[in-house]
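Structure, as structure tokens:
As you look at this complex, bear in mind that one protein chain is not there, while each of the others sits in place.
Here the chain labels run A and B in written order, and each chain numbers its own residues starting at 1.
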Amino acid sequence: MAGPNDEPSRTIKAFSGEAYPGLDPGWEPVRRRKRVKRSSEMTSAAMTKTSTGNFFEDFRIGQMIRHATPRTVTAGDVALYNGLFGPRFAVQSSDAFAQLIGYPRAPVDDLLVFHIVFGKTVPDVSLNAVANLGYAGCRYLAPVYPGDTLTAVSEVIGLKENSSRQTGIVFVRSTGFKQDGGKVLEYVRWVMVRKRDQKAAAPGDHVPRVPEAVLPATLGDACPPIDAGAYDVTLAGSPYRFDDYAVGEKIDHVDGVTVEEAEHQIATRLYQNTARIHFDQFSAAQGRFGRRLIYGGHVISLARALSFNGLANGFHIAAINGGRHVSPLFAGSTVFAWSEVLGKAELPGRADVGALRLRTVACRDHPCADFPLKSGNEDDPAVLLDLDYWVLMPR
Amino acid sequence: MAGPNDEPSRTIKAFSGEAYPGLDPGWEPVRRRKRVKRSSEMTSAAMTKTSTGNFFEDFRIGQMIRHATPRTVTAGDVALYNGLFGPRFAVQSSDAFAQLIGYPRAPVDDLLVFHIVFGKTVPDVSLNAVANLGYAGCRYLAPVYPGDTLTAVSEVIGLKENSSRQTGIVFVRSTGFKQDGGKVLEYVRWVMVRKRDQKAAAPGDHVPRVPEAVLPATLGDACPPIDAGAYDVTLAGSPYRFDDYAVGEKIDHVDGVTVEEAEHQIATRLYQNTARIHFDQFSAAQGRFGRRLIYGGHVISLARALSFNGLANGFHIAAINGGRHVSPLFAGSTVFAWSEVLGKAELPGRADVGALRLRTVACRDHPCADFPLKSGNEDDPAVLLDLDYWVLMPR
Partner (left out) sequence: MAGPNDEPSRTIKAFSGEAYPGLDPGWEPVRRRKRVKRSSEMTSAAMTKTSTGNFFEDFRIGQMIRHATPRTVTAGDVALYNGLFGPRFAVQSSDAFAQLIGYPRAPVDDLLVFHIVFGKTVPDVSLNAVANLGYAGCRYLAPVYPGDTLTAVSEVIGLKENSSRQTGIVFVRSTGFKQDGGKVLEYVRWVMVRKRDQKAAAPGDHVPRVPEAVLPATLGDACPPIDAGAYDVTLAGSPYRFDDYAVGEKIDHVDGVTVEEAEHQIATRLYQNTARIHFDQFSAAQGRFGRRLIYGGHVISLARALSFNGLANGFHIAAINGGRHVSPLFAGSTVFAWSEVLGKAELPGRADVGALRLRTVACRDHPCADFPLKSGNEDDPAVLLDLDYWVLMPR
């Protein structure tokens, strides 16, 4: 199977800016008093046992990081995810529906799997992040069912110090595994990480090529062969199958959903994602935004759930080509979304499903009937997320 | 078994007003920009795929609507429901308790089943609703256990255009099924729905008779025969059995619970209920109330959980005779409740349980020691809900 580096690639230029321009100061947590202990307090074992996460100079090209904490996904996680986002895709919602088309039971929502794997990487990769710059080459490799236990490993595949010497970009390829050792998910991510010491030498200087998009031929590993004839479009909520969508078609998902602090905190903890900026209002109050920043993945899940209205049969996210968190989301805002069909592809050897390449754009406090995206050459100020991904749809 | 129309009926007059007088403008979502695409954007498949729901003129008498999305109920849903409402009825709380009296395991809370079935009907029946006018003839027909998959079908049994010609009342009989095809729940509901086009012809003119109350002889299908002697009243939380209650008795449930936005949103999404007015503060801010309206079923579940204090052994809702959402609830309010025993009935051939007909009244920011209901001829302004239902209680 082709790896991401074998595919048409984009250069990092397009993503070398910060996700949110000028964001740096805002992400800095409150400067804590120095954690040096007085000698009277020191014992032989008194070195701090608190993890402070890795800083830019701590990474090395080729480094493999096995992440804590293994996590058994349960029907409880699925229920809470449903309560927080309200997805309605029939395959994930109903064991009976899933079994009728060929799954052993309802699989776990693809984004819940992503968030859990991603969450594991945070304490090692992005606890000292300034900005989450981008994703690429995210592919789903096996379905996950309640009872499966997920673990994650990241390989450092690139490092690039910024000219300020205060931060650098870390590129990792993260892989999620289940208990049998099989891969369930892999993706490349790059993130701007602070240096502990500005004068420290850069630990490497290599910008990897990342794929412009996941090749259709590599899609579908996480979707068993399905009986598309047994797929009941009425129960699924929409008559539109793969052949009914056209490249260039735009869909307003109409509905809006307002986000509460409790909701994004519960979600982000469910993934065991420990990034402090999502939880600590005391420190955030003294930062640039004055607010807790909502985990970017929360916006992805909201947009995916909203996209049901118009894309109800796009039941499986097979890959994420890339995405930008264009602006930050805070509690109290209402999220709307629209999508455009960027491409269509048949999967080699499969007549059961086809792949739609979608751009889904999420906006803040702005219904999307006018498909907001750009304002001149700039991003429309309402845009939160611009996500490029492949979904599978029955034919 | 007798159908609702075979039973003593009430006329619709009593319910022909709007649930919340003068509510109409408030429920209107923000008028969206026209969703017409420019011709340059049009493709052969570019008709909108977004469901806009049915308008009054889209319904036909006798129409059968199979609803999306099938939903497997899990122990996760039960846990989240417990966290959101805090019910303490022993049968639903404990597998061990349920098994001791004759259930195979703890059944799913009756109202969780109702909300899930109801939620499925929303995208087809009430997405364009102005007001939810009433329920009748709601009967539970089989117990639901974690692992069961629920689906729903509605039959349009009545249509009545309003004199304004801007709206009409739609009557449906909705039925919930589980995966084996057995019915778990049925009820009649009527709802005022907007017309898309005021000039459209009325699609029918028939007001069905709805039952005044569910007949006792038809109760109990969802409650297996229980061993009332094995029912441990100490573990269940109250010494009072069926024979200890008297018609006319009133019970103040004492406790109050304040509702948060995150709570009702999580609950309503858990049911996959997509009614926009519960989730979209951006649009609500421009409406009559300026607030997200809380799903009426949320009040029912709060009142039911509060009613444990005084009705702890009324472990199963066998039927809902009718109910009125007297006034809307918004986050930040505190809900109190009281109940009155309206009637008592033995079930033919059953010595294990008896049926109490209850009126449970929920109030906003008003403790219920004085049993608020009417203020002269008007509803007491504190009243949120006036619910008439049957519970089963061990003898």
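The rule is simple: a residue touches a chain if its C-beta (ideal position, glycine included) is under 8 Å from a C-beta of that chain, and two chains touch if they have at least 3 such contacts.
On a predicted model such as this, the values are computed, not experimentally measured, just so you know.
Residue in contact with the omitted chain (choice from A:Ala200, A:Val233 or A:Ala262): A:Ala262. Screening A:Phe279, A:Tyr295, A:Phe308 or A:Trp390 for touch with the missing chain picks out A:Phe279. Summary of contacts with the chain left out: across B:Ile61, B:Val257 or B:Ala345, the touching residue is B:Val257.
For chain A, the residues touching the chain absent from view are 30, 32-35, 37, 41, 43-46, 48-52, 66, 68-72, 74-77, 79-80, 123, 146-147, 149, 151, 179, 260-263, 265-270, 272, 274, 276, 279-283, 292.
Contact between chain B and the absent chain runs through residues 74-80, 82-86, 88-90, 93-97, 106, 234-238, 240, 244-258, 260-263, 266, 309-312, 332-334, 336, 365, 367, 369-370.
Just so we're on the same page, only the chains that are shown with their structure count from here on.
Centre to centre, using the average C-alpha position, chain A and chain B are separated by 37 Å.
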